[in-house]
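A protein chain is absent from this complex, but the other protein chains hold their places.
Chain naming follows the written order as A, B and C, and within any one chain the residues start at number 1.
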Amino acid sequence: MACTAEGVAAALRAAAEVIAEHRTELVDLDRAIGDADHGENLSRGFTAIVSALETGVPETPAGVAKLAATTLISKVGGAAGPLYGTAFLRASAKLGDAAEIDVPLLLDALRAALEGVQARGKAVGGDATMVDALIPAVSAAEGAADGTIADVLTAAADGADRGAESTVDLIPRKGRASYLGERAVGHMDPGARSTALLLRAFAEAAR
Amino acid sequence: MACTAEGVAAALRAAAEVIAEHRTELVDLDRAIGDADHGENLSRGFTAIVSALETGVPETPAGVAKLAATTLISKVGGAAGPLYGTAFLRASAKLGDAAEIDVPLLLDALRAALEGVQARGKAVGGDATMVDALIPAVSAAEGAADGTIADVLTAAADGADRGAESTVDLIPRKGRASYLGERAVGHMDPGARSTALLLRAFAEAAR
Amino acid sequence: MTVGIVLVSHSAKLAEGLAELAAQMAPDVRIVPAGGLPDGGGIGTDYDEVVAAAQRADSGDGVVLLYDLGSAQMTAELAVESLADPSAAVVVDAPLVEGAVAAAVAAQGGANAKTVGEAAASAGVAP
Partner (left out) sequence: MTVGIVLVSHSAKLAEGLAELAAQMAPDVRIVPAGGLPDGGGIGTDYDEVVAAAQRADSGDGVVLLYDLGSAQMTAELAVESLADPSAAVVVDAPLVEGAVAAAVAAQGGANAKTVGEAAASAGVAP
């Protein structure tokens, strides 16, 4: 699938399906160390993205990313809203008016997304948040820069999976889970898990 | 009027009337540096005391004071409730099972009331609270120890008037008015004013 | 069993909303709001409601009371003094919202009353 506006829209629709499938899993992860709404929050957000895309797909990949951003910001209702919203907003800014995303642009967008999440939430690596999925995702994507868009996104998803796994052993220092301190150890961060799921959905859509 | 249980009940009824008459004044004082409810709060409390006394006057002065205490604590709804409530509670404890209050017992009760207010609210003299009315009231009462109950209460009321006046120039350090800092200067503390009114009502009732 | 929490506020809505918020992360903790004057009488504290709330919040492991303003603190302290066992309850100086969430999470984790109170008292701006 070419990484045009339509391609990005298709990837978001695929992501919405994956989120719907994993809604209960994300709720359960969040129940253990948070407030049991991460699956619900993202479902609400991605369902709204799908609806918005039905009304009309913006002309550029940047436009689609911007629509995803504003929708997530308005609809998610939890920390994931401003965080993923800012990620898509920063990615959109990088995409500019390109009609199609190529690998260098994708890498720029991924880096911008990570920077956006960190600017918004002030988390660093090791704080047991979605940042711990995004950091290895971006590194792995950079390592796959010689491949296709699908290769880059698959590498990113693999990195995010490893990063999400790494949060199991961490003491959370940001977000609600930080209230639990050591009691959170042994649990995967729900936001890190959803980051991995989203990147996997994007990678599959890019095949 | 003898300072029996009936006498104390009569003094409380007189106080309720005075509070009703000065309700707007107390509300206005509290509007300037607080939340405009001190007159309302005390009205509610003293009206409830009058009702409770209609059901039956306790047998001892201590019993009447205790009834006033518990009623104020339950009904006032603002800082004055726990403060005046504790004052009457401590006074009641001092009164023990005496059938009539004499001057030494009255002085003990007044001192206990002041101590109770300070224990409850942690205010000291100069903090621009009802404590600034009570401290000179107790001193003046002690200075009139050679007189009658009415003399002692009149001296206390005179002291409280001077004390209430002194709060005009103070920067509040306790209660809501403390949020205003220097902006509260120039205003009389509503609780100091109500303390003076109550003592004056008791003094008149004792004539 | 867990330590109970009482939220003493001048506003019924504030206390109820905060109880819901804190309960999100502490489903097994008794978090009892005690806000406003009786019978929808508006802004103020209700001593009798605070006493009742402290009794209801106690499942045998003690109670921590948090408050909004100074007069609510005094009401809470009087309420504790009136309990059958005043040592079973403690009024804690803490930022109300931040303290309630921290206390709820600590109580959910099985902490004792002293630790729950410390969690509230040391709660700062939210992470």
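Criterion: a contact is a pair of C-beta atoms (placed from the backbone, for glycine too) under 8 Å apart; a residue touches a chain by one contact, two chains touch by 3 or more.
Please read these numbers as outputs of a predicted model, since none were measured by experiment.
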Touched by the hidden chain, restricted to displayed chains: A, B, C
Candidate in contact with the missing chain, chosen from C:A34, C:V97 or C:A113: C:V97
Which residue of C:A15, C:A53 or C:A88 touches the chain not shown here: C:A15
Among A:G7, A:G121, A:P136 or A:P190, the residue in touch with the chain that has been omitted: A:G121
Residues of chain B in contact with the chain not shown: 34-37, 173-176, 178-180, 183
Residues of chain C in contact with the chain not shown: 9-18, 20-21, 24, 35, 43, 67-70, 72-73, 93-98, 101, 124-127
Interface residues of chain A (partner: the chain not displayed): 35, 37, 41, 73-74, 77-79, 81-83, 85-86, 120-121, 174-176
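Just so it is clear, only the chains that are shown with their structure count from here on.
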Distance between chain centroids, defined by C-alpha means - chain A, chain C (Å): 38
Chain centre separation in whole Å, for chain B relative to chain A (CA means): 64
Chain B and chain C: spacing of chain centres that average the CA atoms, whole Å: 30
Where chain C touches two or more other chains, by residue: none
Shared interface positions of chain A, touching two or more other chains: none
